[in-house]
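Missing here is one protein chain; the remaining ones are kept as they sit in the complex.
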Amino acid sequence: MSMNSFGHLFRVTTWGESHGPALGATVDGCPPGVPVTPEMIQHWLDKRKPGQNKYTTQRREADEVKILSGVFEGVTTGTPIQLMIENTDQRSKDYGDIKDKFRPGHADITYFQKYGIRDYRGGGRSSARETASRVAAGGLAREAMKAMAPGVQITGYMVQMGPHQIDRTAFDWDQIEQNPFWVPDAQAASDWATYLDGLRKSGSSVGAIIEVVARGVPAGIGAPVYGKLDTDLSAAMMSINAVKGVEIGEGMSAAMLTGEANADEIYMGNDGQPRYSSNHAGGILGGISTGQDIVVRFAVKPTSSILTTRKTITKNGEETEIITKGRHDPCVGIRAVPVGEAMMACVILDHLLLHRGQVGENRGIIG
Amino acid sequence: MSMNSFGHLFRVTTWGESHGPALGATVDGCPPGVPVTPEMIQHWLDKRKPGQNKYTTQRREADEVKILSGVFEGVTTGTPIQLMIENTDQRSKDYGDIKDKFRPGHADITYFQKYGIRDYRGGGRSSARETASRVAAGGLAREAMKAMAPGVQITGYMVQMGPHQIDRTAFDWDQIEQNPFWVPDAQAASDWATYLDGLRKSGSSVGAIIEVVARGVPAGIGAPVYGKLDTDLSAAMMSINAVKGVEIGEGMSAAMLTGEANADEIYMGNDGQPRYSSNHAGGILGGISTGQDIVVRFAVKPTSSILTTRKTITKNGEETEIITKGRHDPCVGIRAVPVGEAMMACVILDHLLLHRGQVGENRGIIG
Amino acid sequence: MSMNSFGHLFRVTTWGESHGPALGATVDGCPPGVPVTPEMIQHWLDKRKPGQNKYTTQRREADEVKILSGVFEGVTTGTPIQLMIENTDQRSKDYGDIKDKFRPGHADITYFQKYGIRDYRGGGRSSARETASRVAAGGLAREAMKAMAPGVQITGYMVQMGPHQIDRTAFDWDQIEQNPFWVPDAQAASDWATYLDGLRKSGSSVGAIIEVVARGVPAGIGAPVYGKLDTDLSAAMMSINAVKGVEIGEGMSAAMLTGEANADEIYMGNDGQPRYSSNHAGGILGGISTGQDIVVRFAVKPTSSILTTRKTITKNGEETEIITKGRHDPCVGIRAVPVGEAMMACVILDHLLLHRGQVGENRGIIG
Partner (left out) sequence: MSMNSFGHLFRVTTWGESHGPALGATVDGCPPGVPVTPEMIQHWLDKRKPGQNKYTTQRREADEVKILSGVFEGVTTGTPIQLMIENTDQRSKDYGDIKDKFRPGHADITYFQKYGIRDYRGGGRSSARETASRVAAGGLAREAMKAMAPGVQITGYMVQMGPHQIDRTAFDWDQIEQNPFWVPDAQAASDWATYLDGLRKSGSSVGAIIEVVARGVPAGIGAPVYGKLDTDLSAAMMSINAVKGVEIGEGMSAAMLTGEANADEIYMGNDGQPRYSSNHAGGILGGISTGQDIVVRFAVKPTSSILTTRKTITKNGEETEIITKGRHDPCVGIRAVPVGEAMMACVILDHLLLHRGQVGENRGIIG
């Protein structure tokens, strides 16, 4: 019942703060015999790492992962895997002048009210730095999934930054890795660069929408009615810092559809498996995967650390103003892409294990 | 780790199918000493009950709740409370002709693939009938909350049906109970009636967006980072049948805001508590309540049971067509309103208990 | 995190009181496709049923189980199974005279102190009647196990009643069902009958030790280090009313052994599986099954309801005396035998599912 854990059988507990000595993920329930090296995990951490271009925070963290337990002679043992990342560039002096002021739109006021603690060093536990632990755990989940469901491919990308949406007709998977925004649309990548550069220089920030797709997930994973695949995905994404909305398939727009428009018609594919005329469902019906692409979107609010003066109060209850200097992301949504992928990987692996546990393998074969 | 349970300390497990002998909620962890009668629970079930007007399914269920345990001499004992609702109007013959065909957009295909079971009687466990159990549990949660946080008020209402949105400038709390749509806008109520009547007659269906607001929730409930209040609310709402998207506060639109626009500025209120210039956050920062209104929205897709012919397949893998006769809701979102309220009540009570358990009471007093 | 639940994947939540309208078990996570009828469950309830002979309480309960959900057309659907037993012979008037007095050795004082509730009707939730729900769940677990591990056989029996132990050299499996004490020793059965008859007539009661053996459990189930098979068995048995001690294999006597005496030497069997010279381990090493018999013992204290006057106090804090009339068991340990079996069945099924979930099947083959 830990509040800092997620997952049922593949269970991840993250720990650590922005400016403490280290942070990490304690991962329990990983299948044994999975080949894992630090490099495999590092690959994903490097995607998320700050300071890689001018659009993300200039904090420089090596984000080097150490595997402290649960892996022996290069394979997982089935026991808890401790993934630790040491903090190296804390520079907590940057935060000195906001020590007693709360940032509007930031969790420091609610943490203080609840716990009576004001960890002014970069947000403490509420910092987006916590997401490095998720990415490490997600890297592990991907390796474990290779043995269980080798066809699964998980890809995240941005579909909106501020008012700018991608052009779905120009969607190109190959573009995603070609630009700093993980955006599947070359024109958008170029336009957004200009837009974000202006925003960055003005000391402002903006929100974004990320879409994560899992292809190749077998039908039948997920479970009624509070352990639904979409329930767990929704919780996983909403738990990421700054996320304010989550959508599966058609998402909020499902409200506008009629039953006729929404129903994905069913045919038989040449492979003897059901195929569908469309995917309004986002690959999930009744909380259980259909075999279609799992499609999840989430919205990330703009970071609250901006250079414009805002009204706020101090710990002592005095009204004042605040400007947040420091090294921040003009669009924190960019770095949320690998985080969303990691959460998707963890949730899908967890449900693969749960399904194997309760059911073994699918019991209903069509045809 | 039950897949049919939610909540941490106030833990609800629902059971039962659409056409079995009964369904219900097993509620564990309710505080002792809470005055509860069946009538208090029944009040909320009656709100959700089908067949109350022409806009909801004509299935007639008494939906009478029985308290089988955990209440003695009119108060809760602190032990599990079994809330049972017997099914009285199953009429499973209505479903006979779709026994072997899967409904596009419905969970019967995924349930079959996973479990090998085809409970054709009204969707079995995937039926929206399951939500009666949630409403019963929510009614109990409301009673328990009265002692712990008497100021909390939870209200749900529709804000969109198909393409039609409410006029926020005409928002009127008093309208909500005055129309069959729980809509806080008299004009919308009238317009929607005409719209839905046409839809119903044509045998079609449509989606909707429901908003649930909790007023009077104290600051400080919720917990980092996977037990966040918004994480749990998101999971709670997404677990409701047919929900495809969940938003907190600004929701998906947060993507379009700049940091300046999004930040709710902070002042000191006359009561010595922080107050905010706006509520883009939806009452939650870093997963912890701010003391502002908690605002959650969710989108419900249109029911898949429609009178228009759709392409589908049979259990045997033959392509065919389907029309779903029977007694269905043209806008299942209407009856989702009390369900969303119930989930909000359960989640907030649970977090009040969790907060009391770990922290006792808020440790950081501002001013 | 429910306090009234046990199990990880096969998760049982019991509810109900001694003298409420009904009690039962909500079982989640049962594999789908298991053939189950009420009669299969009833078989085990009948073993535990009170009033079958003069050595158990004369309360007459039909203990008829109803399956309210989760079974369709005779097989489990994979969704929650509600097993309900209605109380028919409550006779709460028997308890009237002890309404305000606490029974020494009984939970009514601690329940009152904690919850402020005095459910004087037969102990309420603390009554041994709750164990009927466990037996029902255990019956279900046995059926589910038949498909997963058909060789498993679970048998409980008494090995001690008061000062009288069985003669291990006379151990006879066939005797167990031949006498009212489930004792595998014909001479003991006869001696104990005389002993207990005397005790019953004098209005006294006595404790007992029950041993439960699971034969045919495959090697490899259980998991380090807090989900060990013996950890879960220990919790399962200790949770039974009146249990004060639990032993695995050698149990408390392991303290007296040297390393040489304790080590079960290992050989290769003709079937290519390891075999052991002895079973001091009780079939579990490091929390994981060895393939040998799983052997668990637990001690049940004497019931606190006796006809001898004892000193006690009232709710008002007045010192007084108490005699507990009513219909009680002179040796409540007798009826604990099927309860212990049921708990063993649930725990083993749960760990079979967990093992399948995390590992699939054993990865280390010897030889």
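Chains here go by letter, A, B and C, matching the order in which they are written, and residues are numbered from 1 within each.
One rule holds for everything that comes next: contacts are C-beta pairs under 8 Å (C-beta built on N, C-alpha and C of every residue); 3 or more make two chains touch, one makes a residue touch a chain.
Model, not experiment: these values are computed from the prediction.
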### Query
The complex has one chain that is not drawn here; which of the drawn chains does it touch?
A, B, C
### Task
Quick one: say which of A:78, A:104, A:302 or A:340 touches the chain that got left out.
A:78
### Message
So one chain is hidden, and I want to know which residue out of C:73, C:174 or C:265 touches that hidden chain in the complete assembly.
### Response
C:265
### Message
Under the stated touch rule, tell me which residues of chain C contact the chain that is not displayed.
### Response
1-6, 8, 14, 102-118, 125-126, 130, 160-163, 199, 204-209, 219-228, 230-235, 237-239, 241, 244-268, 272, 274, 277, 280-282, 284-291, 297, 299-306, 308, 310-313, 315-319, 333, 354-355, 359, 362-367
### Message
Applying the definition given at the start, please give the residues of chain A touching the unseen chain.
### Response
1-5, 8-9, 11, 13-17, 20-24, 26, 28-29, 32-33, 66, 68-70, 72, 75, 77-82, 84, 114-117, 119, 124-125
#### Entry: Those residues of chain B which, in the complete complex, touch the missing chain
1, 9, 29-33, 78-79, 223-224, 353-354, 356-360, 363
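Just so it is clear, only the chains that are shown with their structure count from here on.
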## Note on the structure
CA centroids of chain B and chain C: separation to the nearest Å works out as 39
### Task
Mind checking the centre-to-centre distance between chain A and chain C? Centres are C-alpha means, answer in whole Å.
45
### Query
If you look at chain C, which of its residues touch at least two other chains?
1, 9, 29, 32-33, 78-79
